[in-house]
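Yeah, one chain of the complex is gone here, protein chain that is, but the others are all in their spots.
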Amino acid sequence: MNGWQQHLAILPIALPLILGAIMVALDEHRWRLKAAMGLASILAMLAAAAALAVQAHAGGAASLQVYRLGNWPASFGIVLMVDRLSALLLLVTALLGLAALLYALAHWQRMGAHFHALLQFQLMGLNGAFLTGDLFNLFVFFEVLLAASYGLALHGSGVARVKAGLHYISMNLAASLLFLIGVSMIYGVAGTLNMADLAARLPRMPAADRPLLEAGAAILGVAFLVKAAMWPLGFWLMPTYAAASPPAAAIFSMMSKVGVYAVLRLVLLLFGPETGESAGFGNTWLMAGGVVTIVFGAISVLGTQDLPRLAGGCVLISSGTLLAAVGAGQIAVTGGALFYLTSSALAIGALFLLIELLDRGRDLGADVLAVTLEAFGDGDDEEEQQGDDGIGVPIPMTMAALATCFLCCALVLAGLPPLSGFIAKFAMLDGILNPAGLGKGPALVTPGGWALLIALILSGFATLLAMTRAGIRNLWADLDRAVPRVGAVEIAPVLLLIFVCIGMTVAAGPVMRYMQATAASLHTPQDYVRQVVGRPR
Amino acid sequence: MRKLLPHPLVSAALLLLWLVLDQTLAPGPVLIGSIIALIGGWTLAQLDPGRPRLRRPGVALRLAGQVLLDVARSNLAVARAILGRPKDRRAGFIRIPLALRDPRALAVLAAILTATPGSAWVEYDGEEGCLLLHVLDLGEEEEWMRLVKDRYEQPLMEIFA
Amino acid sequence: MTAMVLSWCLLLAQLMLALAMLCATWRVLRGPRAQDRVVGLDTLYVNAMLLLVTFGIRSGTQVYFEAALVIALLGFVSTAALAKFLMRGEVIE
Amino acid sequence: MIPQAAELPWFAALPVALLLLGGAGLTLIGSIGLLRLRSFYERVHAPTLATSYGMGCILIASMIFFSVLQTRLVIHEVVIGAFIVLTTPVTLMLVARAALHRDRLEKNATVPPSINQPAT
Amino acid sequence: MELVLALAIGILGGSGVWLLMRPRTFQLIIGLSLLSYAVNLFIFSMGRFPVGAAPILEPGGKGDPASFADPLPQSLVLTAIVIGFATTALFLVVMLAARGFTGGDHVDGRPPR
Partner (left out) sequence: MQDAFYLLAAVLLPYAGALITALLPANARTVAWLAGGTALLTLLMVVLGYSDIAAGRIPRVALPWAPELGLSFTLRMDGFAATFAVMASGIGFLVVLYSRYYMSPDDPIPRFFSFLLAFMGSMMGLVLSANLIQLVFFWELTSLFSFLLIGYWQNLAAARDGARMALTVTAGGGLALFAGVLVLGHIVGSYELDAVLAAGNLVRAHPLYLPALVLILLGAMTKSAQFPFHFWLPHAMAAPTPVSAYLHSATLVKAGIFLLARLWPVLAGTDAWFWILCPVGLITLLVGAYVAIFQHDMKALLAYSTISHLGLITLLLSLNSDLAMVAAVFHIINHATFKASLFMAAGIIDHETGTRDIRRLSGLNQSMPFTARLALVAAGAMAGVPLLNGFISKEMFFTEALTAATTPTLLHSILPIAATLASILAVTYSLRFIHGAFFGPETDDLPKKPHEPPQFMRVPVEILVFACMVVGILPSATVGPLLDLAARSILGDATPEYSLAVWHGFNLPLVMSLIALAGGVALYRLLYRHLNAGIDGTPLLERLDGRRAFDQVMVFISWRFARALERLMATDRLQMQLRLLVCIAFLAATLALLPHGLAPGGVQLTPVDPVVALMWVVGGACAIAAAYQAKYHRLAALVMLGGAGLVTCLTFVWFSAPDLALTQLLVEIVTTVLMLLGLRWMPKRIESAGSGHILARLRRLRDLAIAAAAGLGLTAISYATMTRVSPDGISRQFLERAYTEGGGTNVVNVILVDFRGFDTMGEITVLGIVALTVFALLRRFRPAAESVGMPEQQQGEARDWLLIPAVTMRLIFPVIIAVSLYLLLRGHDQPGGGFIAGLMLAIGILLQYMAGGTRWVEDHLRVLPLRWMGFGLLLAAGTGAAAIAFGKPFLTSYFAYADLGPLGKLPLASAVIFDLGVFALVFGATVLMLIALAHQSVRRPRAAPPPPVAALPEPAAAAAGEN
């Protein structure tokens, strides 16, 4: 690795920052230029993420690229660390960013001030959070991505956004304070902020200091879990995501994953199997919390008539699934969870974009009517049947496209074949049942594992029920709705995300190999630690 | 020159401030300080295009000495008033008509009166040129009137002519 | 000996300043009216600034000077804003 | 204890000590005034003890202390004094004026009426 | 002295937490401010009780960790202060916008029945 390649790691952070800065200074009426800059930036990010992923994957078992900012040694400077996991998340982020940007080009970019700059900063924050190897720097990037998300959540203003935004911001401000408390406690007892250094110091830590470290980690965990919207810390999520503008919500589908990412990274780095006394710290809680979150998400999904809230419920289910999977603490499950993370993030992103297209052209009364329609025993179908029995109604091209997309999203999210959701769910469940590998050893399935299995299956069913209901109501039942006017630039991002999901299904083999390799190296962080800490300046 | 140095006194004060802060007289800081002094003068000119004319530095010096003395005196008086019994004194408002109209001069007067414990500038009406003062120990109203008009307003009118 | 005296005097002075802060705080807490609290806060700022100067003497370094300087220059801004709010109901018109 | 106190000759230490005590004392008295004086308009006078000679004494103490200690002229405390003198009137004038305004709005008889609104 | 600092953190934090759980937006913003004071001091205290000199070196020198205060928590707090400032400002504006839209100043838009 030499030349420009060596600086590839900084690109996903520096590029959006620089372009965002230029956009800030540019006048408002230059939105076309800003859009072009944004697009270029995201495409570059996409390319960089892909290149990093290829590099990381080609590197073999312990492939890690350490980028030392300011050329300072890792132990006290800030480092970026590119491994398979961060490269993967960068890629997903860029994809969602691309989709959001394309979608916003139609009209959302001009519904409020500085959309493009905020989007760039949002991506910068997400990328930074995925790349950084420093705990406090992680806090900073959390703040960057949160600040941008506040801006995007409020983009377009309006009662619903502002009311939800108030809750969202309050919760996250409080969580940020917890983050600070946790980080500083860890610094207080360990004397370092670098994650790998921290992991290296952990075994040598005096036993008397360990409780403080664990308390710090627990508080830090609570902060992450707020971001991951674990029950009962995630009630802010549904109103916020439901009220946000579609492009913002699409990006947000990645945001709840940041909390999960942080939990995953730290739990495995700090409390992995070889950390002695602290091993497995918090796993049970994660598992329990995750399962309850799945249940809560499933209930929310079932109980709502509102498409955006439905999508929000899917985010909850996705978060819960990931948290529980992390709590399972098994390589195979983690691998499946990563596959799931990718596919659900993309599908939820697509769904958020799709929802607005579906809602377009619906008369407002339809939703009120739907509530009464829900008691579907009412026999108004008799006369309908008499009318035009047996003649199909052609579906306009637009509606057909929207319906197909909706179906795909529903399949991915419910975990049904043939799309990636099924493979993801299968990979996780298979891992839960056969942690050592299929047919290898009589591994005992924990009660938590069984609970997760049941929760996953049932949440899939709940999602199926809700999605069917919503799909039928929006795509089939509403006969005299106007066909929404959908621009190519609006449907393209949805298709893009869905195609990636389809691609993940077809290429399940290589993709899964990547995920498993990622999981394997996450679960054996020694190489990671050695690579970061072991090299002097 | 007017454009370069719209507020020469302010610029000079800024340079002085810079050097005192930097605690040096080296050429480098003096250069930077001068630049900053110029910038400060220009900025002030943006906000306050008028150019005050100050004369009679002797009077100004004398006034400064007088004020220092008065402040010391009233410091003691007020300290006594605070620690003593409230019955021994009578606080109240007093209205003083002023001939001074230059806001800058008035600002200096305000600073003097405020810095002097025992008198508080409460209200000034520009149209009538009337100042409302609150005094901790009223004593003879005439005396206050004289204090303000003769001791402070007169020299100020000379300085800000 | 002089060192002793100076140290004690300094401590005494600091205590007096701290007590002065306490008095100002009492006014802030008691009011009874908003203007009383504002005057209390202003006094608190000045007392704190003087305390800072004595900190400087006590530690023999000048790194505290800037803090005192900034209080002296800008400490009045918030009290002035408060006063303006009392007067006009808004700070910037 | 002050680390450098021992390096200070008595002719410097003594004035420093006295000035400190005097300044702090004046400041304390001013703040006590904040407690003891009965009306707002009286209390507004109290802090000026601190912003005039209270501050002056302490700043001079600091100047002497550091000048003698570092054997060079350390007078940047003057700047602090200048700033305080410049800014205190602004606050006090505004607060007093605001209080007057509020009292007038509430038709408080203890304050003089506005000059162009003859007393009713 | 350690206890004084710890108690100070506790009092600020407790007051902040109390306000955090109050129903009015203004209470919330004051609470968040108090809490961030508490957290800033807390971060500071995590560098141990600061007894050394301010971390300002003599030109050309290397600092001895024994005689200087830990500079890292200071820089962390500095970052935290600025971020806290930014978020407080944001919260304030959102609070105002919510007030404008809902007409009240309850955190939920309107008080629960």
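Chains: A, B, C, D and E, in written order; residue numbering restarts at 1 for each.
Keep this in mind: a contact is a pair of C-beta atoms (placed from the backbone, for glycine too) under 8 Å apart; a residue touches a chain by one contact, two chains touch by 3 or more.
As the structure is a computational prediction, the values presented were derived from the model and not from experiment.
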item	value
Interface partners of the hidden chain - shown chains only, full complex considered	A, B, C, D, E
For chain C, the residues touching the chain missing from this view	11, 14-15, 17-19, 21-22, 25, 28-29, 31-34, 37-38, 40-41, 44-45, 48, 51-52, 55, 63-64, 66-67, 69-71, 73-75, 77-78, 80-82, 84-93
Contact footprint on chain B, counting only the chain that is left out	10, 14, 17-18, 21-22, 26-28, 31-32, 36-37, 39-41, 43-44, 46-48, 103-104, 106-107, 110-111, 121, 123-127
Absent-chain interface as seen on chain D, which is shown	83, 86-87, 89-90, 93-94, 97, 101-102, 104-105, 114, 116-117
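Just so we're on the same page, only the chains that are shown with their structure count from here on.
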Leftover contact groups, counting everything except chain D: A, C, E | B
item	value
Touch-network distance, chain A to chain D, counted in steps	3
Greatest separation from chain B - chain, by CA centre	A
Central subunit by CA centre of mass proxy	E
Between B-D and C-D, the pair joined by more C-beta contacts	C-D
Chain B and chain C: spacing of chain centres that average the CA atoms, whole Å	22
Geometric centre distance via CA averages, chain E-chain A, whole Å	29
Interface hub residues of chain D, defined as touching at least two other chains	30, 32, 44, 46, 51, 74, 76, 79, 88, 92, 96-97
Multi-partner residues of chain B (at least 2 other chains)	21
Pairwise touch network: line, ring, star, complete, or other	line
In contact (per the touch rule at the top): chain pairs	A-E, B-D, C-D, C-E
Contact footprint of chain B on chain D as seen in their complex	26, 29-30, 32-33, 36-39, 41-42, 44-46, 48-49, 51-53, 74-76, 78-79, 85-86, 88-89, 92-93, 96-97, 100, 111-112, 115-116
Residues of chain A defined as touching chain E within the complex	136, 140, 143, 147, 150, 154, 157-159, 162-163, 165-167, 169-170, 173-174, 176-177, 180-181, 183-185, 187-188, 193
Chain C to chain E touching residues, read off their complex	59, 61, 63
